[in-house]
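Shown here: the complex without one of its protein chains, the others still in place.
Note that the chains are named A and B in the order they appear, and that numbering of residues resets to 1 at the start of each chain.
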Amino acid sequence: MNTLLEFDNVTMRFGGVTALREVNISINEGEIFALIGPNGAGKTTVFNVITGVYQPTEGQVRFDGDRIDGMKRFKVTKRGIARTFQNIRLFHNMTALENVMVGVDAHHKTGAIGATLGLPWHRKEEKHGREMARELLDFVGIGRVEHNVAKNLSYGDQRRLEIARALATDPKLLLLDEPAAGMNPAEKNALQALIRKIRDDGRTVLLIEHDMGLVMHISDRLAVLDFGQKIAEGLPHEVQNNQKVIEAYLGVSEDAS
Amino acid sequence: MKGEEVATSNGKPARSGFHPIDGMRDWWADAPHWQRYAVYIALIVFALILPAPWVGSFMSPDSDWTTVLIFPVGTYILLAVGLNIVVGHAGLLDLGFVAFFAIGAYTWASIGTSYGWSYWPTVVLGIFLASISGVILGAPTLRLRGDYLAIVTLGFGEIVRITANNTDAIGGARGITNVPHPEPIFGVEFFLDPAPYYYLMLFAIVLVVTFSVRLNKSRVGRAWAAIREDEDAAELMGVPTFKFKLLAFAIGAMIGGFAGTIYASKAVFIEPNNFPFILSATILAAVVLGGSGNLPGVILGAFVIAWLPERFRFLSEYRILIFGFVLVLMMALRPEGLLPSRQRKAELREGTGGMGAMGAEVAGPDSEASAEVAK
Partner (left out) sequence: MFQDLQSQFLGSTIGGLVAGSIYALIALGYTMVYGVLRLINFAHSEIFMIGTMTSLFILVTIAPTAPFTIFSMIGILLLLIVASALVSGGSAIALEQLAYRPLRKKGATRLAALISAIGASLFLQEAFGLKIIPWLFDKPGRVQQSAPRFVPHEELFRIGNGVVRTDHVFVIVGAVIVMVVLDQLVSRTRIGRGIRATAQDPEAAVLMGVSIDRIVRITFLLGGAMAGVAAALFVMEYENTDYRIGFLLGIKAFTAAVLGGIGNLRGALLGGIVLGLVENWSSIFLGSAWKDVTAFVVLVLVLMLRPTGILGESLQRARA
């Protein structure tokens, strides 16, 4: 099993606040890995460090053997890491198709010159982009709404559109930030199937999720964060029965996940 | 907003009432090729007929209509299309666009008079210098917040004007006279007759418009739209946002420079006071009033802003006064402009579109998003 992503002893400090403390996570190629923990544990910070939004105060992040900490965000995407957001950040006034095409464009080469002169390879890329975008919309199951403006889509469709857009950048590693938030049971089932389909397609998935049912069902391995530290890691049923994990969740009495 | 429009099966909102502009836009989007070409041909015929004296008699009874069509009408349209790329497509606020106009004009004027170069190659040089200035200005400043960028560009515009004023090598406060006309091309001579200049201007406008449309439909235009909507998300989707913003700036600058070279030839005499801040503001107003991002709207806006003061000369003393008043009124009543695109209308009403909403109000999507990434 190949290690795809190594989060190596990462500490993340913002002024006086230590959001992550010597966190070590290793994700293998082809697995579905879940990151769980109470609110504020630092899970989204992990995503932000991986995607280059933050540069770790200490430690390294390695992807496919190369260091990516401190890399520019769009370069991280080009390397093969894509993400979705906890509160959906689609391009609301663009159509579903256009949203996905922006993702596909990440690997296109044409610039202004090709566009204005209508050069052949530009036209080819555009056509390819459109086709790929359509395929992806079908893949996630929302092909029929390709011309709808993103903000007019239903909530579940919007979440799936976000995933399609992320997939458009052809990532090796897909980061999903609470993809099931706000979904009903039927939608969650569909989501599970989609995540498995994505993995079977040859990608690796790292997800943050609060819905324990979904997590236990779908993950190959888990890591648990609390107050910025990793307190457990392993197979789902191992982690489920881990005393520290139970305390972490029960100890935060106001937390209603 | 979600409540206002109900999505039908093909995603286009069902509308009640009479919406001629949106209706026309829908027709255009679905129109088959031959219909579109018919419209293009009709437009070309229209443009060829436009300078006719009978049109001029009511459009511009006091001065030569063809000349008015070149300046200010054609020039403003050209500048507005250029600024539209920066402000409308890429969502960057530029208050110093006149600087590029000046750079193009001065390049041709000084080189044409001092070194006797031919017009056509010098135009290329002028465009090149203008775009370099665009890059030099943009590279350090495009990372700034929208309104700061506005002020910096304003500063740059003034720096260019004051430098022209203080530099005797390019005429100083007295400017440059006897700017040569372009050499004859296709047997057409450029001299006192405004008609050749009109066709040159028309050609420039068609060229630039085609350029703008093609660009907007491509990956570049999509990237710009994504940047306007949510720059952070765009960056995370692999869009090299800085590169594309700089590209918009450079292209806008090129167009401004191009317009400048034409202006310098036609006017034969240029001086620093030809390039004041009010011109930048005027072009910006043309873009915004017309419906920024939307090409027909921008062209219409520029036409109206250029033509009205010429037509109603008795008002010309009050020109700027009325202009300022109209700006305030428009923003209060219809900030999306005369012919907004549906997308931009939505953006402007929701407070996205590159600039965010004003402070001291309940937060829009803008602030939630920043809070999200900052977690």
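Going forward, contacts are C-beta pairs under 8 Å (C-beta built on N, C-alpha and C of every residue); 3 or more make two chains touch, one makes a residue touch a chain.
Just so you know, these numbers come straight off a predicted model, no measurement behind them.
For the chain that does not appear, the touching partners among the shown chains are B.
In the complete assembly, the contact with the undisplayed chain comes from B:144, out of B:55, B:144 or B:206.
Among B:43, B:124, B:188 or B:320, only B:320 touches the chain left out of the display.
Across B:127, B:248 or B:285, the residue that sits in touch with the chain not pictured is B:285. Within the entire complex, the positions of chain B that touch the omitted partner chain are 93, 140-141, 144-148, 150-152, 154-156, 158-159, 162-163, 165-166, 277-278, 281, 284-285, 288, 317-318, 320-321, 323-332, 335, 347-364, 367, 370.
Here is the rule we go by: only the chains that are shown with their structure count from here on.
In terms of their C-alpha centroids, the spacing between chain A and chain B amounts to 39 Å. Within the complex formed with chain A, the residues of chain B that make contact are 2, 5, 7, 10-13, 210-211, 214-215, 217-223, 225-226, 229-230, 232-241, 247, 251, 343, 346-347, 350, 352, 365, 368-369, 372-373, 375. For chain A in complex with chain B, the touching residues are 44-45, 48, 51, 53, 73-74, 77-78, 82-83, 85-87, 89-95, 98, 101-103, 105-108, 110-112, 114-116, 118, 122, 125-126, 129, 145, 147-149, 151-152, 165-166, 168-169.
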